[in-house]
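With one protein chain withheld, the remaining protein chains of the complex are depicted in position.
Then we have chain A:
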Amino acid sequence: MSSTSERNGAGAGKNGIPAGKPVSTGQQILDKGAQMLQSFKPINQMSQHACTFALYSQDMSRQIETHHFITRLNQDFLQAAVYDSDDSDARLIGIEYIVSDATFEKLPPDEQKLWHSHAYEIKSGLWIHPRMPEMIVTPELKNLAKTYGKFWCTWQTDRGDKLPLGPPSLMMSPQAEGEGVVNHELVTKRDEKYKMSKEDLVKSRIEIPEPEWINPMADYWRQHKKCFGVDVESTKMKIETDYSIYS
C-alpha cells in the first residue's frame, strides 16, 4: 500500500538535505521582480502560526511535529497550510481544514469519519502558538478546543522521503490514551526549541472549557479499532460529458 511502503530512494542529495540545487541568483532576481508586481491576497490572510503534532492514521506509531499557517474564513471555518518546521526552508507537507462543532455536526457520518477532534491537544498543551503570550491566544484556544480537523499529509518527510511520494495520508490528532499518545521525546524536543513546557500549559489551560461532547465518529480509531489508509487505483478516465442527461 503506497502510503506505508518502503521509502523509495527518490531524488538526489544526502540524507536530510532536500533534492535539488540551491536557488540560483538569476532565479532569485526573477522571483523578486515577479513578487513586486503581483498580488498575494490569499497568502496575506494567513494570520496565525500554530505548532502541534499529528499521527498517521494508517500507522499511529508514526508521529510528526506540524506547523500550521492558518487563515480564518469565518467564525466556523479555518484553513491551514501545514509545514514540517517554521524555518524558511520548511517543506509543505499538507493541508488541514478546521471546522466548529456546529459545522461538524451537519456533515454526513461517512465524512465525519475522516475528521479528528482538537480538545485534547489544546488542553494538554500540545497545540501552541509559538511566541504568542498565552493570555492573548486564550480566546482562540477556547474556539479551537471545540473544533474538528481534517488533515491530509502529502509528503512523508518523517520516513526520509526526499520528494512527495504516493497518495496523501489521512492524519489523526493526539489523544490521551492508546495509540493516540504522542512520543515523549518528540514533545520535549519541541518544547525545548520554543523554551516552554507543556506541563505549564496544562495548568494555565485548566479554565478552557472541555467540549461537552465529542462526536464519536471523529477520531474513528478510538471507537472502531480501525482506521484509514489511502491507496491509488487505476480507473478509466471520463473524457466526454454525457449530454443526454440534459435532454
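The rule is simple: contacts are C-beta pairs under 8 Å (C-beta built on N, C-alpha and C of every residue); 3 or more make two chains touch, one makes a residue touch a chain; residues count from 1.
Operating definition for what follows: contacts and distances are computed from a predicted model.
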**Request:** Choose one: "Peptidase M14 domain-containing protein", "Syntaxin-5", "Elongin-C" or "Oil body-associated protein 1A". The correct choice is the protein name in UniProt for the chain not shown.
**Result:** "Oil body-associated protein 1A"
**Request:** Provide the residue numbers of chain A that touch the chain removed from this figure.
**Result:** 1-2, 4, 8-12, 18-24, 27, 30-35, 37-49, 58-61, 67, 69, 71-77, 79-81, 83, 85-92, 94-95, 97, 99-100, 103, 106-107, 110-111, 129-132, 136-137, 139-140, 143, 150, 152, 154-155, 163-168, 170, 179, 221, 225-241
